[in-house]
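With one protein chain withheld, the remaining protein chains of the complex are depicted in position.
Chains: A, B and C, in written order; residue numbering restarts at 1 for each.
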């Protein structure tokens, strides 16, 4: 019998398996999902299963209201956050969440990561935003659901578009990243960890570090992502 | 002839072998034990034997008064600490001791590790306690035995329960962790090292870092360990 | 049919593959080239191709005016910087560019790396220079081409010779290194990252660290590179 979700289960599986390879997770502290817009669902890592025991078939299929559609395992405890973001941001098909060391330390510090260099500007043109912690009512309420709104509101308040800024820190918690595919979301998680470590060291080396100037930010972003970009093939 | 200790020797062996894999030890600087409550004994790593030479059969069997019951090798020099904890804390069956870099640095700083984020709150709801160094009489006396009491007293004074707080720093020395199994004790050692590194970076990034607020601490702990937990399978 | 560029394609390929092995790059954030002075061209990594997909044949052949001579893939987006340096510095046959963590953090701090020890003096006798960021006109203009001039001018202003100082930081960006061969350029990138990490730690350990004194700088450099050097074989 045909399994019509096989392609996103495979995609989610492969993307999840990249997390330990890239050094972004300890034990099971991370999860990636892959969505199919036509089917209106996403495949996500089951909760608390060690990476070495994962298989594509174990990826749980969930709809954008966080209802499990297929799968006998319980989906990631962060599933509602994924669902909310997919529901409201219709151009993304992948989301990743890790507790990677440096990005999490910035999240715990409740600070945006300042844009200090071109490694950062190659990917986004603003500081990496840090969403403020929720108020106590939201925490006691539908916590993971509210986390999704906390992320969306933080972008909105800073005037940022999710199509361009594919990463955020959730204050006191850890980073979330997204993209056109699950693989791109994981790529963004690795880039964010890289940027977070460099920014930490930059401030340690020079206490009063200056943010990158606008011309350089624009140049580096445009050469990778602008209409006349010349990075990569095509 | 049957060896009735084989199961805990195997368990202790496997748990000890996880320490170098998780990057928690240099050379032989660590030890894990696994207890059987019915037999009233635990299996522990022999002292000073390199990990690559360990076998399950080399694990030494010791009773809760620290007497060797079976085994030709000398047990870990920290054996008495393990014995004291098993004797007084009847719900644990595994103990791990490492000199992992970041947790040891906090122990050397004589500071509790402040709870700065949800990675921490996913595991315990308080700062990781640091037991004060012993007085000189205790050090010159039955040192490893007293280390066990130092650990128990530090928890007691802070009003913490060993069933919930499965990790501690021994001031000037290094961390001890425990749990229902030897594998869980090792898991806690890795989590503690992770938390210790993140807290160090958090303070480096923001000098006046704030502890996590209560609502968030409670939420994260409960979703993993509370009566209505929804992390993991079942 | 003969491919007269095969030797530099092979050399560039092997040098590029060293970058991930030495821990100097994340994803595709780096590039190495190898020049043949007689043919007046260099082989360089194609843009945005993952290291695991590289082959010698995929290395793009470019002349010293940055025109592609052979190859169907687009060359590295930093190709013009390589071309400018080869054109003006006729004694180098290899150039490497990475975003290695510590060297990049110093570049983001806009600071020269002070010479604090003999590991540094074994390779160069001055602080590692940091070229200032370009002015906005240059950034908006022929950016990668100007980067080459920025590097050359920074050396010139500090009175340094490229034959002796084979490494530089480009302010806000990241390091470039070079040498007689592509392999030597990569070697210099690894040495620079090593020096950068040690200098960072030196300042962290002692706030008012002192630069190495002249006699020691000279001694260490001379024993490796002077007329009476006695390091290495012959």
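What we mean here is this: a contact is a pair of C-beta atoms (placed from the backbone, for glycine too) under 8 Å apart; a residue touches a chain by one contact, two chains touch by 3 or more.
These numbers were taken from a predicted model, which means no experiment stands behind them.
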Legend entry - Visible chains that the absent chain touches, using the contact criterion stated earlier: B, C
Inset, instruction - Specify the residue from the set B:101, B:183 or B:210 that touches the hidden chain. - result: B:101
Inset, instruction - Decide which residue listed in B:82, B:173 or B:220 touches the omitted chain of the complex. - result: B:173
Legend entry - Which residue of B:10, B:68 or B:109 touches the chain not shown here: B:109
Inset, instruction - List the residues of chain B that touch the chain left out of this view. - result: 26-27, 29, 46-49, 73-74, 77, 99, 101-102, 104-111, 133-134, 136, 139-140, 143, 172-174, 200, 203-204
Inset, instruction - Name every residue on chain C in touch with the hidden partner chain. - result: 116-119, 122, 187, 190-191, 194, 197-199, 201-202, 204-206, 209-210, 212-213, 215-216, 219, 223-224, 230-234
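Throughout what follows, only the chains that are shown with their structure count from here on.
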Legend entry - Chain contact topology (line, ring, star, complete or other): line
Inset, instruction - Examine where the copies chain A and chain C touch and state whether the two sides share over half of their residue numbers (same) or under half (different). - result: different
Inset, instruction - When you average C-alpha coordinates per chain, which one falls nearest the overall C-alpha average? Tell me, please. - result: A
Inset, instruction - Could you please state the distance in Å, as a whole number, between where the Cα atoms of chain B are centred and where those of chain C are centred? - result: 46
Inset, instruction - At least two other chains touched by the same residue of chain A: list those residues. - result: 204
